[in-house]
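The other protein chains are all here in position, but one chain of the complex has been omitted.
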Amino acid sequence: MAGPSCRQSRYIDDFMKAYSLFSLARNAMSYHRNWQRAWRSPDPKSKYDVVIIGGGGHGLATAYYLATQCGINNVAVIEKGWLGGGNTGRNTTIVRSNYLLDASAGMYEHAMKLWEGLSQELNYNVMFSQRGLLHLAHSVHDMQEIGRRGNAIHLNGIDSEFLTPEQVKEMLPIINLNCRYPVMGGLLQKRGGTARHDAVAWGYARGADAAGVDIIQNCEVRGVRVESNTVVGVETSRGFIGAGKVGSVAAGHSSVIAEMAGFKMPLECYPLQALVSEPIKPIIDCVVMSNGIHVYVSQSDKGELVVGSGSDAYNSYSQRGSFDLIEHTVGPLCELFPLFSRLRMLRQWAGIVDVTVDRSPILSKTPVKNLYFNCGWGTGGFKATPGSGHAFAHSIAAGEMNEIAAPFSIDRFNSGALIDEGAAAAVAH
Amino acid sequence: MSQSQRLSQGGMIDRSKPISFAFDGRQYTGYQGDTLASALLANGVRLMGRSFKYHRPRGAIAAGSEEPNALVQLETGAYTEPNTRATCIELYDGLVAKSQNRWPSLEFDIGAVNSLVARFLPAGFYYKTFMWPASMWMTYEKFIRKAAGLGVSPVEDDPDVYHGTYAHCDVLVIGGGPAGISAATAAAGSGARVMLLDEGSEYGGALLGTSDNAAAKSYIDSALGALGQSENVRLLSRTTATGYYDYNYITALEKVTDHLGPGNGGDAPRQRFWKIRAKQVVIAAGSIERPLIFADNDRPGMMLANAVGVYINRYGVLPGNDVVVFTNNDSAYQVALDASAAGATVTVVDTRRNVSADLKSKLEQNNIRLFEGHAISSVQGGKGVESVRIMELSADGESLQGQAWEIVCTCVATSGGWTPSCHMFSQSGGKLKYEESIAGFIPDSSRAKNSCPNVSAGSCNGVFTTQECIAQGVEAGISAAGAAGRSGSVPSVDTFAVNEIPQGAIAPLWLVPTVHPVGEGKAKHFHDFQNDVTAADIHLAAREGFVSVEHLKRYTTTGMATDQGKTSNLNALAIMANIQGVSIPEVGTTTFRPPYTPLTLGAVGGQESRELFIQERKTPMHEHHVASGAVFEDVGDWKRPWYLPKEGEDMHAAVQRETLAVRESVGMLDASTLGKIDIQGKDAVKLLEMVYTNNWQKLAIGSCRYGLMLNEHGMIFDDGVTTRLGENHYHMTTTTGGAARVMNWLEEWLQTEWPEWEVYCTSVTEQWAVLAINGPKARDLLRDLTDIDVSKDAFPFMTMREGTVADVPARVYRISFTGELSYEINVPARYGKHLIEALTEAGKKYDLVPYGTETMHVLRAEKGFIIVGQDTDGTVTPHDMDMDWIVSKTKEEYLGNRAQARVDTRREKRPQLIGLLTEDPTVVLPEGAHIVAEVLDKPPMPTIGHVTSSYMSPNAGRSIALALLQDGINRKGETVSLSMMDGTVHKAKVTDTVFVDKEGVRVRG
Amino acid sequence: MFIINCPYCGDRDQTEFSCHGEAHIPRPTNTATMTDEEWGDYVFFRSNPKGYHRERWLHDHGCRRWFNALRHTVTDEFVATYKVQDPRPQIPGDGDQS
Partner (left out) sequence: MDSPVIATPLSAVKIDTDGFTALELGHISKINLRGDFDSPAVVGALTTLLGMQTDLAPNTFVSNGAATLFWLGPDERLVYTDRDPDAIISQWRNHTGTGAVDVSDYSTVLRLSGQKVRDVIASGAPFDMHPDNFSAGQCVQTRFGNASILLSNHADTPVFQLQVRWSFAEYVFNYIERVVKYV
């Protein structure tokens, strides 16, 4: 398996097309008239070697790595709406790799390493900002949890530090340590942080396009054509598109795609909500996550507080959730940071997250030959985008899930070998 | 320069109440009834803020909540509030405001260099640069972050309080303009329970900004007076409907005391958050004017035409003595007339060539110059408009031609037409339709969501005369009331007319051409003022393929500012439509999301934070623990004594003392928080058989048994002791944190899977106050207080007896979580306090020691008893816990049974619970420490297990630990290594899990 | 924020309820003879439709009864709520009773 690559992509060979301060300046001289499309808008061909369903970050990354690392350039990404309009375009952008279980640590740390060179690799600034990610512990039980996770992470070779309440206060002077369930400690991953969600989709799209991938937007997959238990293509709103292999990376719609192919998935879709405040000058400099009182907050480069809310516990494809979750997000936020109470919420929204019982993703072969699924990232897959795409691309190319993807096979729901990060640690995102 | 722009008469301000206020350190005077913006304008201040990206000088363009520019930092210290719209701040005495996003001052802002290099900062420039060297991004980012943001957050805790409340009505009317008032009147007349909200300080909406607003006011007052009489009507002004959710759930923010100034609200909350459930909703939210997009259309002094009208008529302020009205429709002509009447020199520039004779003659009568078929080609003046140049538009509207005329002016009133406020309708899930005749989207009432019955009325529905608005309002009010089941007799609702000129025949001109192609001259054509998004940015986005309206939004950030594009969105997508050569509806709109205007976080969550955040559940003995000096631990929502230090003791000392005392004399623990479920009915035992792994058929009445519960995945999720109280009667206990979960688990199975079984479960957790007494002297102590025969034979281990303890009725369970001779005394909660006092008194002679949860944990660990949730984590089976003894081999079925047989669950070498004894007995391993397969110099090191519980055990005379270790049961006797975060390595021997009294003699003593 | 019609208590606010996933998944009675696949299917695999969904709700803060609902997962609108033992209401526009 090819390792993460940090060199500037060789596929953007035309230096003038590459983005840089220089190209920006040059284009400014011509009033920005000469910028090219970030990606083409081709008509679908009749057949591709690989068709990827879903133009979110994971789908685009898969296509990008197929084309740039696996030597498969005859690839299409089929997106029913606009690129990145799914969860990629609506998540709270938290990136970390401090997971407890080996399988998860393997996946997320793989992704982290790719994140660390991604802007350069893609020649697109994805604003990956390693500002640090701090998990707060509010009870003896939380302390046991971060104790276990901190050690596990450390021994997996991933950075993590325990903080005392005093150290937490030093990092975050505005925190109220004596909130209901006082802060008893913290677990810090300095390499954790955020990235600009849209840029990730666009950067991968541009990179994939440059490597020959056809990105086809506004094209909905409406059927999966299977002949003698082997996938041969997809029926779309723009006609049939043949495919040697199909990778479904449709996040919130994976069950729908599976139904088209004639099987069920261990998934349920829920609305997951988030909100942003009005922009303000910098006030918190790291990502703060508290499972004890349910707060997830960071501040974007533009200045808004980006606040994760919860997921409603009913199945839904509506991209809207119920308001009481917003109340139960803002209440805790004001509890932990009482001075935010005079700030204002600017916008709230929801995404459709596909959740497995063990809250870990599925990267897997399926009952249909040559049809692969990458889904179930639920509330926390943005951070995995490069790693997931990379592992999935190599797995599709090989026809077998690779070492990083293998534990996430769908078989685990029959064997019982769940990767139950949630049960083990009760940690979200 | 005192109120130089204040008109000598007119307006709805109270000239008898002058108010002094400060802006950017200078003192000014305004009047009661002013907003900060109107008062500043009255004082000749046009420059109020700087834009986000280019730091361009900006003034107010609007008079309402759609304002994108005039954002200020209101007040100071703990009361400070960033990004507050000057157009919505009601003036109060002593108000202090500062401009934002500028340094060192508003007049001279260093950040304005961005404007000079603007050419290098097109939409999305940051995606293209700042990438090299990679290590520098964090440094670049720091600067970017500092430069971004608008105002500053307070750094002190909010001194204000907030109130939230639910409300219900038949008909909710959103918006108190003519349409809303008449809808409310009609609905109330039909007998409906009505709520009428308006975000303004006064009802009347657009009527307040008309030149005959005095007459309008008396019309409004009489309508509101009548509404106010009705018991069934709730009137809420200063209240914005912020969100419209499923099933007609509408949230609204009422600004209760903001207009009084900080600290002046008395006992009243600062703001109130309404959660309204309405059977029917009438949306009468009015419409918002759009600016025309032309070169440098952002200079202070440029305003929406209707805002100019509002400042003149409502506030008695003339925003400029020389006014150019620039329009593509009729409605701004009224503003020209009003400005002229107020004494301004007015010029009208109309992009159209077919202005009606009627309008022309009106202008002529007032000596107002008119340029037909013309457009503004450029603007002079930096921190305020000084003059504009106009040129003739080509017939196709694509270019400018001829000679440029310069018109001196300090105010430009522009109107690009009216955008109906469809926010609420869209948020409710309704779909919009594009109406060519008004060049705007309006609600498609046939595509409202079934669960959100509503009707739009007035200008938000695309009608632009007051009389039509009133007529629609009445109709909407009656139909909504009827749909809500109220159809009384409706009194006739008065209609009313004002001086206004409807939009009429609008000739859309989405982007006024300039001499240079868009984006190539120096001039900028702003549509999103706050986020500094220009027409050129839209062109760039289109060029780069960001053509979907959602990409356009995200790439250029148009519509993402604090005004959410109220004045800009339609312009932006129309420009994109033109570039693409498609129709506006084909481009489509972005999603309307709550809140309508930014919503104070404290109002949403403030009430249920701090002391009302999450209930602190306390047992009936709580006060006693407090008096005993207990330090508390949060267990779930409960407060439990953690340890009870004596003078000078730290936690360790207290726990060691308590732990020893229990095994030496007797200890006492408040166990009231354990979940308790009363189970009755002839099929009760069937239920137990299904939910526990062991056998329950043969449990004798009066006997107790321990049980483990598994989920259907086969993993342990709760445990506890259940006692048979009678023939078909059981008392189940659960973990403290698991009580609700277990109750639901039982009920779910009973109600959905086995509804024919006769079993009744009742939570009795709080019914009983429970004291556990443990230790060799527990029996003696109990004997002193009870009428129960406590002798060993009469009251054996794992049985229950009823009687009295300390003269109150009690159930005493002889069960033990400590391995000591133990009794759990349950009395009705009302006697809990009595019980602990009586025991404390009687215990003196036995050296009774109260102990807390930490000691309990040590004691049970000494005996190897697990804590579900600490030693288990949702991924362990009974076998993993070395608890095969509790899994029935004979039962046909129980929940979680089948899962035990799966490949992975049967797998060898799963992590299993074992004991660990460190080589150095003084080392207490940290909980969570990992056992490594092999010690390496540095990570990564493969791990094979982790410590779940670890304590210094005074009874074992050394440290002890429990751990989950792969294949642990077979490894007993081996030595393993644990690698710490700081690099130290501890060695420990793998043992069984019982460290004290291995034979279990004491518990049966 | 739904209004949910509890079949026992009537129309109530959503916050009184909790949802417990797909309804009508009877617990198998032949667990001993089931394969791991069959068991996995019962415990983990759900239809998760984009469309009409039959699901279980609990009136937590009310009568504490479980009941079923037929709801559309795109509009989030309830078609019907019904008691556990009641016949399944029909899916709108669908003749089939399943």
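Order as written gives the chain letters A, B and C; numbering starts at 1 within each chain.
Keep in mind that, in the parts below, a contact is a pair of C-beta atoms (placed from the backbone, for glycine too) under 8 Å apart; a residue touches a chain by one contact, two chains touch by 3 or more.
Values in this document were obtained by computation on a predicted structure and should not be read as measured data.
Considering the intact complex, the chain excluded from display touches B, C. Residue-wise, the contact with the chain that is not shown comes from B:Asp807, picked out of B:Asp494, B:Asp807 or B:Glu893. The missing chain, though absent from the display, is touched by one residue of B:Arg617, B:His713, B:His930 or B:Arg1002; that residue is B:Arg617.
Contact with the chain that does not appear here is found for just one residue of B:Gln365, B:Thr762, B:Ser791 or B:Thr975, B:Thr762. Touching residues on subunit C toward the chain that is not drawn are 8-10, 12-13, 15-16, 60-65. In the full complex, subunit B contacts the hidden chain through residues 161, 163-168, 193, 267-269, 272, 275, 277, 607-608, 611-612, 614-620, 637-638, 678, 680-682, 758, 760, 762-769, 806-808, 828-834, 838.
In this section, only the chains that are shown with their structure count from here on.
Across A-B and A-C, it is A-B that has more C-beta pairs touching.
Averaged Cα coordinates give subunit B a centre that lies 28 Å from the centre of subunit C. Our note on geometry: subunit A versus subunit B, Cα centroid distance of 23 Å, whole angstroms.
Chain geometry summary: the mean Cα position of subunit A and that of subunit C are 30 Å apart. Counting partner chains per residue, subunit B shows two or more touched chains at residues 245-246, 249, 429, 713, 899, 902-903. Counting partner chains per residue, subunit A has residues 320, 322-323, 357, 414-416 touching two or more of them.
In the complex of the two chains, the subunit A residues touching subunit B come out as 6, 19-21, 23-25, 28, 31-33, 35-41, 81-83, 85, 89, 102, 116-117, 119-120, 123-131, 138-141, 143-152, 154-158, 160, 162, 174, 176, 179-181, 196, 198-199, 202-203, 217-218, 277-283, 293, 299, 301-303, 320, 322-323, 326-335, 338-349, 357, 412, 414-418, 420, 422-425.
Interface residues of subunit B, counted against subunit A in their complex, comprise 52, 79-83, 119-120, 122, 125-132, 134, 137-138, 141, 144-146, 148-158, 160, 162, 243, 245-246, 249, 251, 275, 429, 517, 519-520, 536, 540, 543-546, 548, 550-551, 554-555, 557, 562, 564, 591, 593-595, 598-602, 604-610, 613-614, 616, 633-635, 713-715, 869-870, 873-875, 899, 902-905, 907, 926-930, 932, 938-943, 946, 948, 979-981. On subunit A, the positions that touch subunit C within their shared complex are 253, 255-256, 259, 264-269, 312-318, 320, 322-324, 356-357, 413-416.
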